[in-house]
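Removed from the display is one protein chain of the complex; every other protein chain stays in position.
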Amino acid sequence: MALPLETLLDTVSARIISAADELTALDSAIGDADHGLNMKRGFEAVQADKAGIFAKPPGEALKAVGMTLVMKVGGASGPLYGTLFMTLGKELPENPSVADLGRALQASVTALKARGKADIGNKTMLDVLGPVAAHLESGSASIESVRALATESAKATIPMKAIRGRASFLGDRSIGHMDPGARSSEIMITAVCDVLEGKP
Amino acid sequence: MALPLETLLDTVSARIISAADELTALDSAIGDADHGLNMKRGFEAVQADKAGIFAKPPGEALKAVGMTLVMKVGGASGPLYGTLFMTLGKELPENPSVADLGRALQASVTALKARGKADIGNKTMLDVLGPVAAHLESGSASIESVRALATESAKATIPMKAIRGRASFLGDRSIGHMDPGARSSEIMITAVCDVLEGKP
Amino acid sequence: MTVGIVIVSHSPDVAKGAADMVRQMVGNEVPLGFCGGNPDGGLGTSVEKILAAIDAAWSEDGIAILVDLGGAETNSEMAIEMLPEERRQKIVICNAPVVEGAVMAATEAWGGGSLADVKRTAEELSPQ
Partner (left out) sequence: MTVGIVIVSHSPDVAKGAADMVRQMVGNEVPLGFCGGNPDGGLGTSVEKILAAIDAAWSEDGIAILVDLGGAETNSEMAIEMLPEERRQKIVICNAPVVEGAVMAATEAWGGGSLADVKRTAEELSPQ
């Protein structure tokens, strides 16, 4: 399928920007209360840069989004989501199949693990991105199942103990709260599902 | 002997204050270039406080000098020299013999070791104060021999490797420089010798 | 139970910045004091300022002090000794880096950790 990149990016940006307070509140419970601010700064910069970004071919456009996030987010999530978009830009073919999407997201997850020195189960964005990538790769994914998995995976970070990121400073006290990065990943994946389903 | 406390303190203060640049230069080679500034600040405060200090009996006056140094010096040398003067104030009898001076200085050295978690041979003021205290206690001390020992002991810190204080950050590179605190101790002891010999 | 945190740096800027980082992490729920600079305001530490910072952060559950280099520790020890015995026994100096340790210690204090917990957290979790 041909990805409606611009609509995707607009929707992801809008959803993240309007969820800023929620994301910051989640980060306030187990971190430094800036995840929403950081992500908002990043996606506002992406929006401000849209003309430049979409002057490029799709792969390069995604890389440019990643670079903007790297430069503007200002928190650990900047290089992490930046790496995600840059890897997608490198890995996605022109008209990707669902399996292609899965492979590209899986490659991003691998790069993100290296960037964060983190793994699945550490109570991070990886706990949403990892399962979704695996599910897409499995070949049995529907928009509905992806959306459900993203939501479920974000929720599944609540009982986890944080091993990476600021929340790890809390040790056992990080248990009982959703990871802010897991939630922002859920929001982005949901936004993509909605667009692909034609309801942005 | 009755100690001419006020003359002693004036002379020590004057000598330290006029050696400030030299002490700072020594600290610049193996530290943070503030020992002279610190000691000057401390002894200027002592001088400013003289009326209050000498309204007290000798022991209390010495303790007050120590407290002023503690509050005003602003470097590690503040609590260290402060402890020295406070211990002298506690330990010195009214009309001390040379042996009494030795015992009181030895007690100060013990307190100073605890305060600095340091020992003789670490390239600090202790490498002057320690030998001088032991020499005074030995019973064979003359003003001449004390003065010579102080000078010699300060010089003997040159080949030492610093184990305590900022100079220890330099490791082997601290070798070849006189310890600033050893030099300020030498200056104070020399000043005391000069006063007791009647040449301030 | 909320232990208080005191930050003692040679630099007033470091002390203030570390305090900002602590506040960002734990808000105003953890008692916090900080100071830096010698009595003239230059780089160094001041027993008087340390005593004021301890006072500002005072908690009956205890105070964990974070210091940077040599003189900050010596001056903090001196300050503690000048306090009355019932305060003295409730204060510890952490063997931890001043900035990272302050954030860690404050996070543990915010979670309700005891003084021993706070000290251990700062000393264990801080980068070496």
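As written, the chains take the letters A, B and C, and residue 1 is the first residue of each chain.
Throughout what follows, contacts are C-beta pairs under 8 Å (C-beta built on N, C-alpha and C of every residue); 3 or more make two chains touch, one makes a residue touch a chain.
What you see is a predicted model, and the numbers here were worked out from it, not measured in a lab.
Touched by the hidden chain within the whole complex are the displayed chains A, B, C. In the complete complex, the hidden chain is touched by one of C:His10, C:Lys49 or C:Lys119, namely C:His10.
In the complete assembly, the contact with the undisplayed chain comes from A:Arg166, out of A:Lys63, A:Arg166 or A:Arg183.
Which of A:Asp10, A:Asp34, A:Glu137 or A:Asp179 touches the hidden chain is settled by the complete complex: it is A:Asp34. Take chain A: the residues that touch the chain left off the picture are 32, 34, 37-38, 41, 70-80, 82-83, 115-116, 164-166.
Mapped onto chain B, the footprint of the missing chain covers residues 28, 31-34, 166, 169-171, 173.
Although one chain is not displayed, chain C still touches it through residues 9-18, 20-21, 24, 36, 43, 68-69, 95-101, 103, 123, 126-128.
Convention: only the chains that are shown with their structure count from here on.
Using the mean of the Cα atoms as each chain's centre, the chain most removed from chain C is A. Interface comparison, B-C versus A-C: the higher count of C-beta contacts falls to B-C. Centre-to-centre, using mean CA coordinates, chain B is 30 Å away from chain C. Per-chain Cα centroids separate chain A from chain C by 37 Å.
Multi-chain contact residues of chain B, defined as those touching 2 or more other chains: none present.
Shown for chain C are the residues in touch with two or more other chains, of which there are none.
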